[in-house]
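One protein chain is absent from this view; the other protein chains keep their places.
And then chain A:
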């Protein structure tokens, strides 16, 4: 029986395993050094916040693995010997594979600042990071203030987590508003105001110079590039993530930022595949970055690769881009492409509407030459994935989308509807233009 070995038990690896099992009887082994069982990485924050226990963020009960004959091994893969199709573990021992799927995900990305090794400096990617944060910031007596470096999705999660324990948070953001490298300016500014309203000391246009420690090796403060010293006990490094591929450096597997794969998710070595955050497309697909560190793309790659492994060769061919997040109390969804000022295409124009509450807004991007609808950012209003997927495929016009926005609404029953307000703003703008 063919033996499929998967390194990594995150969403990409587990999705691949589940779908291979659905399609075949192959022997499947999943290796992870992080946890015994698959968990939802995006839900780490809720454990620290006391919304859920660890077991609640594990999507499958412990019996699931045995029932589906998915063998789990807790070990750290130190080297990959592709010539002999063997993995060597750090604690000794080996495992042979017929096909290898690498789904090792990401590690925290850092920029070589001074003081990174101090106690209290940490990212928030792994279960171990969560445990470290619990130790570093159990409450506001042990940790009166934390500084978060980087304004992105992990940064805002970490801020929200720390604020639930009344820990003061300073957040250094390189851009002039939160996540302004990704969000259009009005969106980024609204979210920035919301973050401020939650008592976070958000510092736009501020970068880290270095981290200072005390004589016991603990963090005591950070210094910004402007020379300001901010005392703190925890420094959260949330300046993005990068593929976890360091264990491959002596292998034959070709890497760049991530593990290089083609559209079949194959590496340069036969029978070795890479999916999820750790994979890098040789040729970027459409507007997508070559490394996509997103829950959904990990899942989609797992689904596609399972077909290939089960003798139905299949390309990773993601449909329309989508993503979602939650910034404290404001939910965010995006369908299609809406670019920030810095990344905006020259054909892209945007229509923006914001609610008076300052808690909801919508930005729709369109092609200014053809009026084709390109994408939407929606904050505080839930929208239907299926409807936008269809409209993007049908290349609908901006006007069509605005007129039919009601069809896409996914808010709970009895919620106030904003379509009319959005439509009238659009009409006014068009008339005045």
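Throughout what follows, a contact is a pair of C-beta atoms (placed from the backbone, for glycine too) under 8 Å apart; a residue touches a chain by one contact, two chains touch by 3 or more; residues count from 1.
The rule is simple: contacts and distances are computed from a predicted model.
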Completion exercise
From "4Fe-4S binding protein", "Sugar ABC transporter permease", "Transketolase" or "Putative murein hydrolase (TIGR00659 family)", the UniProt protein name for the chain not displayed is "4Fe-4S binding protein"
Fill in the blank from the handout: Out of A:4, A:304, A:362 or A:376, only one touches the absent chain, namely A:304
Completion exercise
The one of A:29, A:42, A:268 or A:290 in touch with the missing chain is A:42
Handout entry: Option from A:79, A:140, A:290 or A:423 whose C-beta touches the chain left out
Key = A:140
Problem - Residue of A:89, A:113, A:314 or A:339 in touch with the missing chain, whole complex considered - result: A:314
Problem - Residues of chain A (touch criterion as defined above) contacting the omitted chain - result: 11, 19, 22, 40, 42-43, 46-54, 56-59, 61, 130-131, 134-135, 138-142, 164-166, 197-198, 295-296, 299-300, 303-304, 307, 312, 314-315, 317-320, 322, 324-326, 328-329, 331, 333, 359, 382-386, 389, 410-416
